[in-house]
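One chain of protein is taken out of this complex; the other chains stay put.
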Amino acid sequence: MAASYQIAALGEAVLRAAAGCISASVSGDASVHISSVAPLQTAAGNQLSFLANPRYRGAAAASGAGALVLSAADRRALFPDGVGLGRALVESDNPYAWFALAAHLLAPNEAPAPGVAAGAHVAADATVADSARVDAGAVVEAGAVVKARCRIGAGAHVGVAACIGADSRLHPGARVLSGCMLGERVIVHSGAVIGADGFGFAPLDGRWIKIPQTGRVVIGDDVEIGANTTIDRGAMGDTVIEEGVKLDNLIQVGHNCRIGAHSVLAGCVGIAGSADIGRGCQIGGAAMIAGHLSIADGTLIGPGTLVSRTISSPGFYTGFFPLMTNRDWEHNAAALRHLHELRSRVRALEARLGEGGPKDD
Amino acid sequence: MAASYQIAALGEAVLRAAAGCISASVSGDASVHISSVAPLQTAAGNQLSFLANPRYRGAAAASGAGALVLSAADRRALFPDGVGLGRALVESDNPYAWFALAAHLLAPNEAPAPGVAAGAHVAADATVADSARVDAGAVVEAGAVVKARCRIGAGAHVGVAACIGADSRLHPGARVLSGCMLGERVIVHSGAVIGADGFGFAPLDGRWIKIPQTGRVVIGDDVEIGANTTIDRGAMGDTVIEEGVKLDNLIQVGHNCRIGAHSVLAGCVGIAGSADIGRGCQIGGAAMIAGHLSIADGTLIGPGTLVSRTISSPGFYTGFFPLMTNRDWEHNAAALRHLHELRSRVRALEARLGEGGPKDD
Partner (left out) sequence: MAASYQIAALGEAVLRAAAGCISASVSGDASVHISSVAPLQTAAGNQLSFLANPRYRGAAAASGAGALVLSAADRRALFPDGVGLGRALVESDNPYAWFALAAHLLAPNEAPAPGVAAGAHVAADATVADSARVDAGAVVEAGAVVKARCRIGAGAHVGVAACIGADSRLHPGARVLSGCMLGERVIVHSGAVIGADGFGFAPLDGRWIKIPQTGRVVIGDDVEIGANTTIDRGAMGDTVIEEGVKLDNLIQVGHNCRIGAHSVLAGCVGIAGSADIGRGCQIGGAAMIAGHLSIADGTLIGPGTLVSRTISSPGFYTGFFPLMTNRDWEHNAAALRHLHELRSRVRALEARLGEGGPKDD
């Protein structure tokens, strides 16, 4: 279900979608009609492309795109007189978001054909909205609720008494286990598991006694959860993912964590139990967050970084071993094994020379 | 199927379940009846809560729980005269395990309604015990054996000639592939894959020849395997997970590994092929274990730590880059790239001054 827009009409529609949060002005050839989006390199005259990084100015100048969305600085650098050389130019303070909204308008999500497919398994007392779709091989267990216009993909699972909010989508093989609650417009990608037992055991005489995990996972509106990501149910209380959070693939979220609204976490991140991550945080790929700590709103964590203590002050934190040749690594790692001694030796030299170096801890 | 216990009766039942491994004594209000567990903050008069960390003494003092299980030290600090102020007090040398056992008694695992659901696919020559349950969309392949009181969840898979021991549970979408063997009371969470091919290839003229992976995965009693965790089958021999091992989510176990009894591994751990991990080890989240090495019984590995060599002596080992601000990291990482030279410079200074620093390696 693709759409086509004259460029000025597209601009008006984007501004409405952005609720006034993006300014933009169209110059150049205003007669262009746009029907889809494409990268700079392959775009044709009926396609929209974007320039968000000055590195790609050359590709933008050479692009066959019918319309280009770009910043004022890029527009001035490439098209100083505002003439698009056959293209419409959309100058915006947020070209990437403008492009994203335009892409949605040009290829709106299709409402699924409603109904329960042959080969889907829906319990007699589950509630599936008439406008929702359940694909073949999917299972909706007793007492579950699937709200309006949801799509439950092939082989997906909605557990006992789970609730999937309106306009949400479980991709093929996504699993939302018993009692878990999803908000509206939530996207769960294939293989994600929402609501497995948290990892809780009490040691007893050399073995481990399982702590029954009786909480839920509660997920806000507009959350997206990546493929094969796992979010465990709370031990007694709930694990909470607030609205607008975006989780990439292969992320682990332990029991009783909270992830604050609009935080984004890149792939392969792990979060141990009871961590409390603030709103608007950005966590780099493969970062690891220890349990029972908190991270301030708006904190940035670099990739591969282990967060082992509470971060009270927002900022940009990093901690990974820098890349080097293996030969350099062998030498430097050997020295690192004795770094504490090296510091003592420097201190001894300073003492010998009467220098007042910084106090060691 | 919840249960309700007068507190003294609950204490007796826990002691039986613990086979004498926990001592406990009940004081305070012995008339309390308990029917479920709850966190300190929300517990009501018919609920049991626990205090295992002195940090939460304040919450315990304020808790509405009908019964509290806690250590002698916490009991003396909070209730020095042994009066529970309306609560029963269970003083134990292992309050967390006491609580875990009580929680199981209060909410015992329900035996599944036996039978093969409509929409389950069970091969004609598979053997499924009468007391077992196979849910919709699950597949039990030829020659497989599913023993008494097992539950094979929706969309789960039991491969050709695989065997699932009594009282085990495959959660929705868990997969046990051909020939793999599970002990009794094993829990496999959603999306876990037991028995995919190990990663074995021989280089030949710039390409890779697959080594057929013909071994199995053999799993002992009382093992728990987290969501989306993968355990590969052995190349020729078996991959072995001994009794009582607990694996969290998103763990990778390579072919021909052994994990010794009662070891616990936190989320996102990776173990390369043929690693031999001892009994009673504790491995922190996102630790990585290289292949063809061994780790002594009872070893602790910190989170994010790469184990690159055999550990013969049990202890607590760590190796992750400490967290710092990104600005500090940039400076320190730059210096780390030249740490070996810095050591040489210190040695030169020592030589100049006639100091005898430690011998460098």
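Should a chain be cited, it is by its letter among A and B, assigned in written order, with residues numbered from 1 in that chain.
Everything that follows uses one rule, which is that a residue touches a chain if its C-beta (ideal position, glycine included) is under 8 Å from a C-beta of that chain, and two chains touch if they have at least 3 such contacts.
Small disclaimer: the values here were computed from a predicted structure and weren't measured.
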Chain not shown: contacting residue from B:Val90, B:Leu177 or B:Ile241: B:Leu177
Sole residue of B:Arg75, B:His104, B:His157 or B:Lys246 that reaches the chain not shown, by the stated touch rule: B:His157
Sole residue of B:Gly137, B:Gly165, B:Gly183 or B:Gly260 that reaches the chain not shown, by the stated touch rule: B:Gly137
Among A:Leu101, A:Cys150, A:Cys163 or A:Ile271, residue touching the chain not depicted: A:Leu101
Touching the absent chain when the full complex is considered, from A:Gly28, A:Gly191 or A:Gly237: A:Gly191
Residue numbers in subunit B that touch the chain omitted from display: 121, 137, 139, 141, 155, 157, 159, 173, 175, 177, 191, 193, 196-197, 199, 201-212, 214, 228, 230, 232, 236-237, 250, 252, 254, 268, 270, 272, 286, 288, 290, 300, 302, 305-309, 315-322, 324, 328, 331-332, 334-336, 338-339, 341-342, 345-346, 348-349, 352-353
Interface residues of subunit A (partner: the chain not displayed): 18, 21-22, 37-39, 42, 94, 96-97, 99-101, 103-104, 107, 117-119, 135-137, 154-155, 171-173, 187, 189-191, 222, 224, 226-228, 244, 246, 248-250, 262, 264, 266-268, 280, 285-286, 303-304, 320-327, 329-330, 333-334, 336-340, 342-343, 346, 349-350, 353, 355, 357-358, 360-361
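Basically, only the chains that are shown with their structure count from here on.
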Where subunit A and subunit B are represented by their mean Cα positions, the distance between them in whole Å: 27
